[in-house]
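The block that comes next holds chain A.
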Amino acid sequence: GATTPTPAATQAPAPATQAPAATSAPATQPAATQASSGTAPDCTQANVFCVGDVTDVGHVDDKSFNQSTWEGVQKAKTDGVVDWAQYIETSDSKDYAKNIDTFAQAGYKVIVTTGFNLTDPTYAAAKQYPNIMFIGVDQGLQKDANHPDWPLPNLVGLVYHEDQSGFLVGALAAMISKSHKVGGVFGTDAVPAVWRYGEGYAAGAAYEDKKNGTTTTVTRVYHNDVGFDKTFTDPDWGATTAQSMIDKGADIIFGGGGITGNGAVDKAAADKVLAIGVDTDQYYTLPEADPYLLTSAMKPIPGPLEDLIKLAKSNKFPTNGLYYGASGYAPYHDTANLVPANVDAEMQALLKGLTDGSIQTGVSAAKPAQ
Partner candidate 1 sequence: MTANDIVLEANEITKHFPGVLANDHVSIDLRKGEIHALLGENGAGKTTLMNILYGLYKPDSGQVVLNGKSIVIHSPKDSIEAGIGMVHQHFMLIPAFSVAENIMLGDETTHAGVLDIKAVSQRVRELSHQYGLEVDPDAKVGQLSVGAQQRVEIVKTLYRNANIIILDEPTAVLTPQETEDLFRIMRQLTARGVSIIFITHKLKEVLAVADRITVMRAGRVAGTVKPKETNEPKLASMMVGREVILTVQKQPARPKDEVLRVEDLRVLDDRDLEVIRGVSFDVRSGEIFGIAGVQGNGQTQLAEALTGLRPMKNGKVIMAGKDVSGKPPRPIIETGLAHIPEDRQRHGLVLSYSVADNMVLCNYYLEPFARGGVLQQEKVDENARRLIRDFDVRTPSPYVPTSKLSGGNQQKVIVARELSRPVKLLIASQPTRGLDVGSIEYIHKEIVAMRDRGVGVLLISAELDEIMALSDRIAVMYQGQIMDVVKANEATKESLGLLMAGIKSSETAEAAAPRP
Partner candidate 2 sequence: MQSTADKGFIRRLGQLLNPLLVPFLAIVTAVILGGIIIKVVGGDPIAAYKGLVQGAFGSPSALSETAVWSTPYIFAGLAVALGFKGGLFNIGAEGQIAFGAVAAALIGYALPGWLHTSIPPYIHIPLAVGAGILAGAIWGGIPGALKAYTGGHEVINTIMMNYIALNITSYLLNGPMRDPNPLNLSARTPEIAVSARIPPIFDIPGMRVHWGFVLALLMAVVVWWLLWKTTLGFEIRTVGANPDAAKYAGINVKWIITLTMALSGALAGLAGAIEVTALNYRHELGFSTGYGFDAIAIALLGKNNPYGIILAAILFGAMRNGATRMQFLTQIPIDIISVIQALILLFVAADAIIRFIYRIRAREERVVLTRGWGG
């Protein structure tokens, strides 16, 4: 697909801390999780640029993409792009439309909706309010029976190649692992992004195996046996699963599924085993794991999201309906000394290859129906 590289993408490979993903993180952290304070201006005024964020069922402090999205909106506000930012947390899927509407009625100029589940409500709202710009995070739309008028001039889906991020960290894991056993603990594979992370992880490892004539066993366990609402918020399960992998000799654990994954990363670190984070650079979200955090498979939302908001403000909103955020991997931070120069070089090559399309992950968009 048409990729729009962002700073995060091009600079992430640079070792140490040049990556905005990295440097920006500590800066945004304190502000990021703050709710708006002060009183709302009258967003209906043409000159007042208000941005609203409707979360998926869940909370803006979920240490996962609901939070990253809100961080992006906040970032835009702190950078002065936005006059007023506000969020509404969805408590039940039946409220999606209502929550979007609440912002629309209040005259917000840009409405960000988070998560694949809001695809249809967002599309509907975009048609209903042609003058409001809509950004759908993780909402990869195409023209089809249900969305005949796609692409809409006021609707953009912010999407990622999670399989590429997964591919990168998988490759790294294969190159670093001593036991050539690596594990991945994920939320339910019913969520496409999760599936792409997981399978990309395996693909990346296989790619390097082929290259170096190694054979790395990549075990992936998805948390499918609980409710949709629980699968990303069951750290205890994540920890237990990671433990079980470590017991069987895995020496790198990829925690890929919101808080469930965090459990795995924490557990690995507690057992002094290398861990790989997900979505954001978890060096900043899981401090207790820092000494053993090898890297994180990144789909940095704040940067691209802010870019989109800027474009919306300057009426240069993309019209092709999709906007690809860069995939990447986070700096090694405290574990940099474990990554030999040649491995790092290979990683940068891989990122480049994936970005320009010369390397394909071969991972399908979603888990094929059983």
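Definition applied: a residue touches a chain if its C-beta (ideal position, glycine included) is under 8 Å from a C-beta of that chain, and two chains touch if they have at least 3 such contacts; residues count from 1.
How these were chosen: all candidates are chains of the complex that A comes from, given by their letters.
What you see is a predicted model; the values in this text were computed from it and never measured.
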item: Touch-positive candidate for chain A in this complex, from 1 or 2; value: 2
item: Contact footprint of candidate 2 on chain A as seen in their complex; value: 35-36, 57, 59, 86, 88-89, 91-95, 98-99, 101-103, 106, 116-117, 140-142, 144-146, 188, 190-192, 224-229, 365-367, 369-370
